[in-house]
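Working notes, structure below.
The other protein chains are all here in position, but one chain of the complex has been omitted.
Then we have chain A:
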Amino acid sequence: MFCLSELEDTVRVPPSDLNLPLEVAIKKALQKLFLDKVLSIGLCVSIYGIKSIEGGFVLPGDGAATYKVVFRIVVFRPFVGEVIAAKFKESDSNGLRLTLGFFEDVYVPAPLIPTPNRCEPDPYNRNQMRWVWKYGDDEFIIDDSCQQIKFRVENISYPPVPTERAEDAKPFAPMVVTGTIDDDGLGPVSWWEACAPISDDED
């Protein structure tokens, strides 16, 4: 789920931070630049460490010192095929939306929900639709009561920043993870709790 990435960038340390020890000031500037931002490599979670710092030049007309820094950051970038446990956030007629707490743009589109299924208006929440999986004679509901939902990553996409948006459009998601719950062991954890553990003979 997480990777280390090594980056090299030019960092500007504002004059107000110049009284701090150098690595603390640079780390502060790096955090402001990269934390919580999505790069092409993923969502930056934390600065892992600084490998080298060069420079320290003060450019004309500017009070800040500029450093060339090589550093490593921890990014959230799941690989295709990874199984992740998430929580239910909302669902609509296109599919489900799951959240990881720190990352909320995990979508399970309708074709990747196990069939046969149906989508019905949620009796508890007027604006939402509810997905129900029909297996044999039983029906399994996917909604807020599921503690954990496991999904497998199918695709990660980084949609380009839109130039124009409607007023009421959803906030732009720079990184979208598409998942599937259509396989053994995936979907709400409660669906599989009834299965026997390894000591029993099962196929």
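The working rule: a residue touches a chain if its C-beta (ideal position, glycine included) is under 8 Å from a C-beta of that chain, and two chains touch if they have at least 3 such contacts; residues count from 1.
One rule holds for everything that comes next: contacts and distances are computed from a predicted model.
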Undisplayed chain, where the name is taken from the UniProt record, one of "Small ribosomal subunit protein mS39", "Sorting nexin-1", "Cell division cycle associated 4" or "DNA-directed RNA polymerase III subunit RPC9": "DNA-directed RNA polymerase III subunit RPC9"
Touching residues on chain A - with respect to the absent chain: 1-10, 22-24, 27, 31-33, 35-37, 39-41, 43, 45-46, 48-54, 72, 74, 76, 79, 81-85, 100-102, 145, 147-148, 150, 152, 183-186, 189, 192-193, 195-199, 202-203
